[in-house]
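All protein chains but one are shown in place.
Up next, subunit A:
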Amino acid sequence: MDFNERLKSALTGETTTSLVLLGNFEVEDRWARGEVGLPRLAFGSDNVIVNRMDEFALLLAAKGDHVLLKADPDADFLAYLETLGFEMPAVLTPSRHDPRKLVTEDALDDPGLCAELGELGARGAVLSPHGVSELEEQLAGAAGLPLAAPSAAVCKAVNSKIYSRRLADALGVRQARGWTCDDVAEMEEAFGAARTLLAAGRRVVVKDAFGVSGKGIELVEAEPRLDRLLRMISRNVRRAGGDRLGVVVEEWVDKRADLNYQFTVGRGGSVHFDFVKEALTESGVHKGHRIPARLAEHQVAELKDVSHRLGEKLAADGYYGVVGVDAMVDPDGGLYPVVEINARNNMSTYQAAIQEAFLEGWGGRTALARQYPLRLTRPLPFGRLRDLLTDLLFTHASGTGLLVNNHATVNAAAPEDGAAAVGASSTAGPGESFAGRLYGVVIASSDAQLTALDGEITRRLAALREGTSSDAA
């Protein structure tokens, strides 16, 4: 059974159900609405790019599935994926899309598309979002397309970092010392404990209960900064009325590596461990995920055991579907198996088909899943990107190179004709440069080749920024 079939089985009990996949990334933003925690400041061109992460869903689908996207993929990109043997699903798009809106909102704005989804529903298809908020419930209801997922309320509840920490506590899973805070009194107590840690020369992190993975986390090294953060959160609580809030305070612990593992919980409570990846950092900056993770057998066994125990509890609390967990390896090789639970699809979920086709069973192959930041002055079609990368692009024949798994994020922030780049100054004219992201998986036959390929891809793409490539405008 491949991952697509396992997913269908977990969500619907059948391996042949037709899925309508929806890549509503950063669904946390919807879960966070109405919640009080760390100040949320998401600006710049990030949002329009994140909204086009919907295209990752192409590689989660199988033939017979549908993928709901904001806009049609580049035909050359689809052709490239097909040459690699991936069977492309049918693509559905709204008649128009707003770059600042989620794919779910675009679909809700299009009655014709909703009717089309309803017809698929009548033929037995089900809606399978990246994560479920009230927006996806609205779309399912408006279209008459059943949701193959727990309710938004369940999904939100099990994605809170407070839930995650308490669940790990209940299971006796090792965690950094920490405190969960549901109200002002708990926060003041936790901050008091944090002051003691700071006084002892330790560092602490304050996390928003609904922060997007990697965001909504503030590292605090000195007491005045902790006090300022406390005042900031307290002001937010006062403005919201009442004394409810959601933050977690933890001691900062040393680590050798970050891990991300995934398991799938079936509707009946079955748990399947899918994989574990290792996060790579360079000078403290997150670079991507290494596949496979460099772990000993007993470490993987521990993660599998924890997965089953977490999965059972999640199922008991009404959750089923994909679960991603962030974990850490301490300097002595010991595990912190639960740093954060993300009960939704994860970036790794969308790489499963690539792993199955080109990594598992190909002994010795290693891979790096990452994104390359781009700076462009005009849209970069996939055909030109292919010409630029040439021998660095993954092909069946070479078995090495960059396998692009999202092209929409490259041009997501490009200005429409005559308009300023999204996220740029409103006074900027055409020709304003814009940010983009190229997501892919670099596949190599050794660590040394992986490093060399990654370096060469970075250099080739940098030419776009510096205008030394014929592709620079």
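To be clear about the criterion, a residue touches a chain if its C-beta (ideal position, glycine included) is under 8 Å from a C-beta of that chain, and two chains touch if they have at least 3 such contacts; residues count from 1.
Operating definition for what follows: contacts and distances are computed from a predicted model.
J.: Out of "ABC transporter permease", "Phosphate-specific transport system accessory protein PhoU", "Acyl carrier protein" or "Spermidine/putrescine import ATP-binding protein PotA", flag the one the UniProt entry gives for the chain missing from this complex.
T.: When "ABC transporter permease", "Phosphate-specific transport system accessory protein PhoU", "Acyl carrier protein" or "Spermidine/putrescine import ATP-binding protein PotA" are compared with UniProt, the left-out chain turns out to be "Acyl carrier protein".
J.: For the chain that's not shown, point to the residue among A:Leu7, A:Leu22 or A:Leu38 touching it.
T.: Checking the options A:Leu7, A:Leu22 or A:Leu38, the one contacting the hidden chain is A:Leu38.
J.: Tell me which of A:Met232, A:Ala301 or A:Ala452 is the one touching the absent chain.
T.: Residue touching the absent chain, from the options given: A:Met232.
J.: Give the residue, chosen from A:Ser128, A:Thr180, A:Gln351 or A:Ser433, that touches the chain omitted from the document.
T.: Missing-chain contact among the listed residues: A:Ser433.
J.: Which one touches the absent chain: A:Asp109, A:Glu134 or A:Glu218?
T.: A:Glu218
J.: Residues on subunit A that touch the omitted chain in the whole complex?
T.: The missing chain touches subunit A at positions 38-46, 214-215, 217-218, 224-225, 228-229, 231-232, 235-236, 239, 375, 423-426, 433-435.
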